[in-house]
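Partial view: only certain chains, each at its native spot in the assembly.
In order of appearance the chains are A and B, and numbering begins at 1 in each one.
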Amino acid sequence: MYKETVEPESGAVRTMRTTKLSIFVIFCASFLVGIASGLGGYTFYYAQGTSYLTDDPTACANCHIMQAFFDGWQKSTHHAVAVCNDCHAPSGVISSFFNKAVNGYHHSKAFTTGDFHEPIRITEDNRHITERQCRRCHQEISGMLNGWRNDLESVSCTRCHRSVGHLY
Amino acid sequence: MLVNIKERKHEQGNPFFKVVEIHDDTQDPAVWGKNFPLQYDGYLRTTDMQRTRYGGSEAMPRTPSQVDPRSTVAQSKLEEDSRLKTMWAGYAFSVDFREERGHAYMLEDQTLTERQRVVTQPGTCIHCHASTYLAYKQLGDGDITLGFEKLNQMPYSEARKHVTHPVACIDCHDPLSMSLRVTRPAFIEGMRAWKASQGIVDYDVNQDASRQEMRTYVCGQCHVEYYFQGSQKRLVYPWADGIKVEDIMEYYDRQKFKDWTHKNSSAQTLKAQHPEFEMWNQGIHARSGVACADCHMPYRRVGAQKISEHHVKSPLLSINRSCQTCHHFSEQEIKARVESIQTRTYNLRNLAMDALVSLITDIQTIQAVNPNHPGLPTARYLQRRAQFYLDFVEAENSTGFHAPSEAVRILAESIDYARQGQIVLRDASYTPNVSIVAIEQ
């Protein structure tokens, strides 16, 4: 009976899928423009942009601006069990690639122009991804918490466990 | 990838074994407990008694008697501080007032308090001390508000026959979805009035509140200031002007409401009661979205499961789970922080209590000499005010923790009123900094 009240996939996820698709198109276009202007493209190269496609955390720390978060991760409880992409990239080959492309482009641009809010804050979209990733690994333990409404955002794991990935 | 679990398997729902069917007429928590043994187990443990510096409760052994078969009670607050008897002179609270303890005791503590023996209480009392949902439904033929009204108007002893359990699963949970729900009409109405004062019309707590808000609102059903309105003895939460102490004071003044006439001073006095919800609202935790359940029902790991601790109690007895996910300090340090807030509140509460008792004594002395002393009406109103402000902090059970600066601010104003009452008695021409409201005898 309780199973029936469970939504197989929340609305938020569906919306994200669609936006991701359009963002991918924008990304490809921007990427070309970026290379042409030598702006985002150079940074993407300099920062070993392909690192967004690997799971090596040191790749993220290629940007000194990510160093503090890398250091924080190393001190966190999860450094031995989860790498950056486990929490910051959605699982599934396709969605993961899209996400990395979007973030990769965004961060490269931000890094190059220096135009971003400091201290750096996770975006709403990326927070949703992280929240889902917590549940991916901890589905067993969070089963009860999700309650019977199972709307993903109704319980935010990071509200209480903000520091599991980064201990400063 | 170190942990390899199939994606979104969690959305398959909970591993829970439905042993029995539970429906909207299942009152007995033991039955619910068959499906949810871990939560039920915690619920049962609200019988535990353990003291913290300013909270928890201490098991005081007593010899059971015919009228009162309890073999333990919580410590008496009147014995700890006899000034409370002066403050409540002429009111049932001056006869018996104890530290509150776990939910398991709520029904028997209410039934057996000596306050029941000195005054005839209305059925309204039962609202917060029992599982009343089914009684409402039955008495109201499915309409809980109607049932609520009927229960209010009975004498306590009759109302008592309609209930069996202390607060139970059904009072906080929808039996089908297990999601939280508010079952108390007084809270529904109080919230509607408060929201209306902010320009939000027709607020319905069960429809409009987020899940996180519900983790507070289920507690706000009872842990609030209240009064019995009119001859219907309707349970009303006095929030139509707002929920800060001055809003409530203004509300009572406009209603010309009094709880009793003070025995020593003839002031028209009010009794504040457990405004946890109201005070929490003024604190930094409420502002940060931290709910009652976050601290008082923290998650607990049991095997591979994580459940809400249904042993509702002082968070100082579970600091690691209640506080440490958010605050990365040692347990000892967190405890010290709480106690430093509480001690500051407690010391100032003592100063305010001294000021109030001085005022009461002064009124008593002067009215004995000259019952027509022109300063008396003003002094009595200032007592009403000073006393309500003080009691708002005194009756709030966190000893200031839920909203530290607000608690201290309220005590400061209480002192200001009490001392001005004393001035007026010595100099009737003195004009205090607050307008005097006449409350009829």
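One rule holds in what follows: contacts are C-beta pairs under 8 Å (C-beta built on N, C-alpha and C of every residue); 3 or more make two chains touch, one makes a residue touch a chain.
Because the structure is a prediction, the values reported are computed rather than measured.
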{"item": "Stoichiometry of the full complex in this file, by chain label", "value": "A x1, B x2"}
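Just so it is clear, only the chains that are shown with their structure count from here on.
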{"item": "Computed distance of Cα centres, chain B from chain A, in Å", "value": "43"}
{"item": "In the complex, chain B residues that touch chain A", "value": "1-3, 5, 7-16, 18, 176-179, 210-212, 289, 294, 299, 301, 304-308, 325-326, 328"}
{"item": "Chain A residues touching chain B - in the complex, by the definition given at the top", "value": "1-3, 5-9, 55, 81-82, 86, 91-92, 135-151, 154-155, 159-163, 167"}
